[in-house]
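Missing here: one protein chain of the complex. Every other protein chain is in place.
All chains are identified by letter, namely A, B and C, in their written order; residue positions are counted from 1 within each chain.
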Amino acid sequence: MSGQGPAWAILLQKVFGLQGNYPNGLLAFVALFFIYLFLIVPGAWIISYVDRKLGADFQARVGPNRAGPSGFFQPLADFLKLMQKDSQEKITTSDLLWIIVFSSALYSSVAVIPLGSSFLMVDTDLSAFIPFLSALVLALGTMLLGFSRPTVPGWFGAIKVAGQAFSGAFPALISLLTAGIRSGGFRWSHLANSQGASPMDWAAFSNPFQFLALIVFMISGLVMMCLPPMEGVVLPINMNGGVTAHLYGRRWAIFRLGRFYASFLWSLVASVLFLGGWQLPEQVNDLLSDSLILKQSLESILLLSKTFIMMLIVIWVSRVNPRTRVDQVTDFAWKVLSPFALLALVGSAIWAGWGLLI
Amino acid sequence: MSFSLFGERLKTDVTNWEVGPYHLSLPGPIRLSLKLDGEVIISGEVETGFLHRGLEKCFELHSWKSAIPYADRLDPEAAVFGELVYCLAVEEAANTLVPPRAQAIRIILSELTRISCHLANAVRIARAVGAETVLHYLLRDREKIIDLFELLTGARFSLNFLRIGGVRADVTEGFIERVLDVCDLIRVRLKEYNDLFTFNHAFLKRTINVGVLSPALIKKYGMTGPNARASGINADVRKDRPYSGYEILDFEVPLGRGEGGTLGDAHERFLIRLREVSQSIEILKQVTEGLPLGEYLTPTEDKAVPEGEAYVRVESSRGLLGCHLMSLGGTAPHRVQFRAPSGFHLQAVPELITGLKLEDLSVVLASLDLSISEADR
Amino acid sequence: MGGMGALDMSGSLFSTTLSYLKDVFSSVRSILESCVTAIPYLFSAGENRKEVTEQYPDPISSRTADDLPSRSRGLLFNDIDRCTGCRECEKICPNKSIAIETQSGSDPAKIWVSLFDIDFSKCIFCGLCVEECIPGSLVHTKQYEGAVYVLDDLKASFGRGGVTPEMQARWAANRRTHENEEVGF
Partner (left out) sequence: MDIIELKKRLTEALSEKILELAQLGKGRVLSVWVEAKHINEVALLLRNESYLGFSVLENFFVAQLDSAFLLSYYLRAPKTGMELILRASIVPPNPEGLAKAPSIREVWPMAEHQERESAELFGIIFYLGLSPADKKEIKHSFLPPGWQGFPFRKEYKFPESFSGIQHQRDGL
């Protein structure tokens, strides 16, 4: 039983039944590959399918039903179609630039994803901030995409994306701090262990300010990454054609996969910060204390289902509501989200320090 | 160089940008050449004529009766109004009488077309604002009305059902009950649209105080119909000069109240069209209950219309649709000229869009309910 | 999502924050209200919220030719036996998509319609010809699938074909025998 090395390495060796010790680098590569193949790509598939099916259900339509049983293979069909449709003109430097920045912003944070008590590859003191930073770099990537567009509206879209990202970043950071105040640290394990399993012990429901911080965190994340229902600037529907004008083929697939991963990451972080992460009830913990793999997979399932529910809510709201203009979105972020974020910060600080004051 | 933190606006130099003739958010094939200062439109010109097909010349090449399918194609989405205005003009020139039952059937058809056109306009506004869900609900309900057309006339859009002196055939047996069912269904739906969309905050923010049409602008460009009534100008042809039996119906014409934003903004135009749909439902109920008996057509042989001239106007879903007809006693009309409301609304677009934000351009164009095929003829 | 206009600085601090909060809550309430109205559609609750997509050509979930109302104007069909060759339909057709040629039939009174072509690439299905057809031989069918690969396939011809010399000879023969019987040879 090779017990030494970080928890995720032990887990990995157990999963693959390897004996003897292997360099952590190799194990890390296997782990990343494992997450990417079995978590992100299937996640994109399921969410894309659910998004289209749920959207169709809301609109009294049938939705995809040709590819596979009730259209389940529609995302695969879309993916194959996009793969074989590449844009004729050769890749220019500005295209290359945005693709590199876009994908580096996203897939660098795969290692940071908290998936369970032992599957924590990067559990440093500031690990909660890394997804926030990768979201900012994603906004930079979308801006560069806008600048690489041949049309006038593409450049307008780029500047608007930058403006919207800044206005979303401030309240997101503040609400991130509010979560940190309650749990006393930004380590994933700190954040998760400070919350109990039953909903009452979750951060969001422990005090009203944390609940307010959850809402502000989710909305400002959507604003920061121009995700639906805040994606007025990216949508080709409005007059100026948005950032994705004339984007199709493989680059469109990169863009879509990137946007899925961004919303998935943000919902995951939200459920760890505010919705009790992967905490299993005490009895279950004791029961499973011996078999590490079972406990870890149960924790991951719990965490991913919370993330899935958060993403469903976002899909629901975005399908039903119209989109507001970009300047109204930034107005909303500065004049509504930021004050409420500060209120939540001050409130939860007082709440946390109440004991010391009196 | 005096550096003022907030006073100095981000200086952007003027770019100009050609939009069209085919673009996602234009109401039809027109070309807008816009001068943009950053986000704000400084000036815009409209170039039309992409849909000009010499419709009025076609009337001169056909006999009176075989010109009726051409009247359908004046505004393909609202075919009955083109037919109605042409038939009324010929009837006035040739002095033929229309039996009351035919007049009632004509009212039923024009009110149904008005509802279908207002729903189609709501679809365009919803698409401009990006509200997918309500868009599909509107299309689904409009389908019910188009099924009614197919039941009565046999065609979905270009009906070719009116004839000079009446209508082509009588009402089929199940038609009246189906009309009443559709009326009740649409009333239920209107309530659903209001909950889901009309007072949704995001929609309000996109349309309140956007594209305000002042009464002066309306008078200057001769705008009529819902666009004018949304700015408080009470002018409806069905009330001012009733035609084809509207005088016996009592209905009140909705006017813009301007309680949400200012009077005459895009939201007011959207609201007034929904109110007109509910008012059309009232009219349909009255007409279908009191459908007079008697035959549906005074037969007129298609040969010649005595020499004469007539100018008739009809309240179409977009405004005052007039038809000036001149006949020299031949078997074909000598000159038919249509006064298309969309032509006048299109005139006001350059002045209306100056100072508008670029993203609101598609909302304003959609709220004006322009039919380019009617404007270009 | 929700949001509010510019803060009006006019009133006192308290009244502005009050109106600010009222505005934010009204916007959140209206957004949630719109979301809630879409929920019943998830479970297709009630008659009005069923899925309405017609998956043509699947006969169960989409309308087929026989569900169409009786007056629907599909592709035309002309029953040549009842057609008298009066050319009314050719005259009334707005864009000349009907071409008719007639020759004298077996007895001079009867017209032999040798050519009766309808060019469906020009026909606008207005139904004027069916209305003008006195013998009622020209009717609308319920057939609406008119897609073809070659433009010529859109020409439907119902004519009887040219009168060949031996047909004329045969008609002339039995006309003579007919007249002989009458005269009593």
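Keep in mind that, in the parts below, a contact is a pair of C-beta atoms (placed from the backbone, for glycine too) under 8 Å apart; a residue touches a chain by one contact, two chains touch by 3 or more.
Predicted model only: the values in this text are computed from it and were never measured.
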item: Identified contact with the non-displayed chain, of B:129, B:266 or B:346; value: B:346
item: Of B:49, B:76 or B:174, the residue in touch with the unshown chain; value: B:49
item: Absent chain, residues of subunit B that touch it; value: 47-49, 52, 54, 56-57, 92, 95, 219-222, 308-311, 313, 320, 322, 324, 326, 334-335, 337, 339, 343-344, 346-347, 376
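Keep in mind that, in the parts below, only the chains that are shown with their structure count from here on.
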item: Pairwise touch network: line, ring, star, complete, or other; value: complete
item: Closest chain to global C-alpha mean, per-chain Cα centroids; value: B
item: Taking each chain's C-alpha mean as its centre, the one farthest from subunit B; value: A
item: Centroid distance [mean C-alpha coordinates] between subunit C and subunit B, Å; value: 24
item: Whole-Å gap between the CA centroids of subunit A and subunit C; value: 51
item: Geometric centre distance via CA averages, subunit B-subunit A, whole Å; value: 46
item: For subunit A, residues that touch 2 or more chains besides their own; value: 58-61, 229, 319-321, 324, 328
item: Residue list for subunit B, restricted to those that touch at least two other chains; value: 133, 140, 196-197, 200, 202, 205
item: Subunit A residues within the subunit C interface of the complex; value: 54, 56-62, 65, 219, 229-230, 316-317, 319-321, 324, 328-329, 331-332, 335-336
item: Of all residues in subunit B, those that touch subunit A in their complex; value: 15, 17, 19, 24-25, 36, 39, 126-133, 135-137, 140, 196-197, 200, 202-203, 205-206, 357-362
item: Complex contacts: residues of subunit C adjacent to subunit A; value: 1-4, 6-7, 24, 31, 34-35, 37-38, 41-42, 44, 49-53, 55
